[in-house]
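For this depiction, one protein chain was excluded, whereas all remaining protein chains were kept in their positions.
Which chain is which? They are A, B and C, in the order written, and residues in each are numbered from 1.
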């Protein structure tokens, strides 16, 4: 356990008072401190959005990149140095909208990264447009007739793509969320934590009380995490009940584990193979 | 029934002899002729790849656009003129790789378009790299250790996104494929037909015999298309048995049906609202 | 010198800056004054420091003022941050509760008066009314504005606001403000809009029927206006899509099928559209892209302004093709330019890019000309009747001017074949040498006629020996700087570019010949327009006056820099 204040950033927090993001931030700090991963071993990668600002507010290494593109950056960093604990802070627009393609393929690739999606079902930073997870009928300035598109179900989609760790948290349940983040970090492979996060400024549907009425925690004792079919059923719960916890977990080689060159030291720590390079160049001479 | 030769293109076909694409082409012509949709009412949109060349080889309107971007083009064209029957010819790389994000969101948007994915589980035109649907272990020049990523399961992903018409065809079963295309066109909403298509030049795993051994047709009489759970089970069949047919179908408003401005004539046929525009400009004066 | 007063309202995001600004500007507009306002805020939703600077004058103004005559500080921070910007004799109006004192501080129990009027919510009305009072304005006009805004709501709302207005007004009766002036009853000078709105209205007046977008500041507001005007019975569909790549391709699809289409974005989104730009070009599909610039690189500063994407816009996308690039400087120009962009894009079957910026989109202007709607929209496509043999229609027929008659799909017997690959006249892919050359030549051939469509830069004292050159949103500031310089006795003038590409090289060369000083005034670090001029005309600018701090140009600051 590391003193949690070591993760405190001195940078001014810019979220709205009451925003669900504060709970997520707290859970992240708690999880890292519980796992005793010091700030310098952690890299938080994010895209653009309110969620994307997260790494400014927690003291770790940070790469705050482009809107929608956190996952490729995170994957590249992890390949280069797998000693890093890599977390990704993304928004529902960032991860399922602009970054949808990377979400799909990161799941297929299964890098050893933990993805936290701050899912407030709205575009927060750009002031309230519908996001891929907005409910049908949600009215915004840009969607005055209400949203018509079927909401993106990240849990179900992740399962359908063969994700190895799929969980849901709630920013109002910091303790449980911290547990999920810890288990996500410990999972060898890509861990996805979709987090219900009330946006007090732009989402008047999915509010704290709305969630409080619906959420329930999966019983760790009875819930069989490796049952994909059941997980898919749980994934469809939403309007009435919202399950929290690790919905599904399985094992297959993480991306880094499939790469020969990473079997020993992290890529960044390996020696330059000058002799090997010379051999290659000379062989080219001989081959010819 | 329109004479099928009316769909014949005089442009030289550039596919390899024996390519599965020929069967798909034949099925498309057959389907259009059976539904008596004349060439001038049809628009075929495609991306880049061998599949993307399809509209050159069938006499209809054609928009052969960018790699991965056929679906947005098709959606735009359909919104502009919903009198057009819009088909999309795409490849597995085109649709699930480069174009993955559009695939996801087209499903959510549900435009009245029929998508044919020529799924040869390889990048054909660029000469044999792995595609998102390549089997684990498939060896290529660029994947000499074999593919490690979990193959993209288009049927399951489509179902998890709320797709309203999900089918699988086989380019070797032209008659059935034509039926699927016809039903896809008649379906009001986004119809997805993933087509098993042998690539004789670059895919030595998923060959005609490989498919022949595994495919079976869903029994139209007994298969309940509206059973999503069952559909999801069918979607996971692959290595042993591969179901062909309409795996799932449901109804919700098509994209165009949710738009007030499209209730009457196609957008392109409507009059310019000069008076209305003047009123708006004058109101601005008054409002101020 | 007439009336020229700058009033700044500063405070946290969410404190009511906009409301005070709106009340004041509407009153002034009603009084027949010119108003101009800029909005300054951080990329966050709550908190931070924002301000609105309202400038009021009796002559057209399109630029902010570098000093403040009145600062309405809604919190202490606003006072601390901006007090140094006060002009001699300027006042700070601030709530007594905040406890600031000083010579130029005018305290007022704003919140207390608001409570008296019926609730804290009316504090903005108190502040606005006090401000009108200080300016010597009539309370009646404010009451009218309140009536316009709240007339349709519950009566109590209206009553409280009227009460607040009256209390605020009375509270300053004895106060003295050096810039108070006598208000005359005049007609409004024109409608009051922000830049984004003028772009949206221009698009609608072009009969734009489809817009696809992905939200991005400062472009989203354009789409927001399109959506709300679209509700008023217009045949226009606006769709928010998954990313900018979808946006540009969807717009191309709709345009291909025959409706005028557009998208709007900012830098990063424009990057993602560059491949689509090339697709529009080779498929010769009309397309209008609005790039609302903000500082970069990458995400840069999301709520700040810049003019640094000009060269990128000119050269974006692989290989070469003709395109139009416009950069309007006022809302009337923007309204007209959008129509020109749509018209020419369709006439020449090339993409049009309209460059605006954060400053332009978010500033409030008075339109000095009414927004006219044409009786008829000229369209540029052919029907079967106009094609000699629809069965053998060639979408990319080689013609003397490079423009091929464009048929629409599903509009007759002619089949329309289009590809993003190089192609022969019939639209099928072709890699043949002669075909490639013919098609490349055909596309580039359009440039000659396109160049003739380009309006020369607008000259203001263009005969002067020293010229300031600018483009886009800095127009108002540069012209005003010229006025000041001339008052100082300098022989200065300016040229302002709206129609930038294809570059009207000959005309510009003539206008620049034998100038003593050519000063590029641009919102970037490398004088992008200056570099184009050099490359296109061989004439080198002599000085630069560049700004890349994310903030707009101020006339007097241009002058001061110029004098150095």
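Note that in this section a residue touches a chain if its C-beta (ideal position, glycine included) is under 8 Å from a C-beta of that chain, and two chains touch if they have at least 3 such contacts.
Every value quoted in this text rests on a predicted model; they were computed, and no experiment measured them.
Asker: With touch defined as in the header, list the contact partners of the absent chain among those displayed.
Answerer: Hidden chain contacts in the full assembly come out as A, B, C.
Asker: Looking at the whole complex, which of B:126, B:150 or B:207 touches the chain that is not displayed?
Answerer: The single option touching the absent chain is B:126.
Asker: Decide which residue listed in A:73, A:147 or A:254 touches the omitted chain of the complex.
Answerer: A:73
Asker: So which bits of chain B touch the chain we can't see?
Answerer: Touching the chain left out of view, chain B contributes residues 14-17, 48, 50, 65-68, 93, 97-98, 100, 123-127, 129-130, 132, 141-144, 201-202.
Asker: What chain C residues would touch the chain not displayed?
Answerer: Within chain C, the residues that touch the unshown chain are 42-43, 245, 266-268, 270-272, 274-275, 278-279, 281-283, 293, 295-304, 306, 308-309, 311-312, 314-321, 419-422, 429, 431, 433, 436-437, 440, 444, 524-526, 531-532, 534-535, 538, 540, 548-551.
Asker: Since one chain isn't shown, list which residues of chain A touch it in the complete complex.
Answerer: Given the touch definition above, chain A has residues 11, 39-41, 43, 45, 48, 53, 55-56, 59-66, 69, 71-81, 83-84, 101-102, 104-105, 259, 261-262, 267-268, 270-274, 276-281, 284-285, 287-288 touching the missing chain.
Assume only the chains that are shown with their structure count from here on.
Asker: Which pairing of chains gives the most C-beta pairs in contact?
Answerer: Answer by contact count: the chains B-C.
Asker: Mind pulling the residue numbers of chain A that touch at least two other chains?
Answerer: Answer for chain A, listing residues that touch two or more other chains: 97-98, 100, 132.
Asker: Multi-chain contacts only, two chains or more: what residues does chain C have there?
Answerer: Each of 242-243 in chain C touches at least two other chains.
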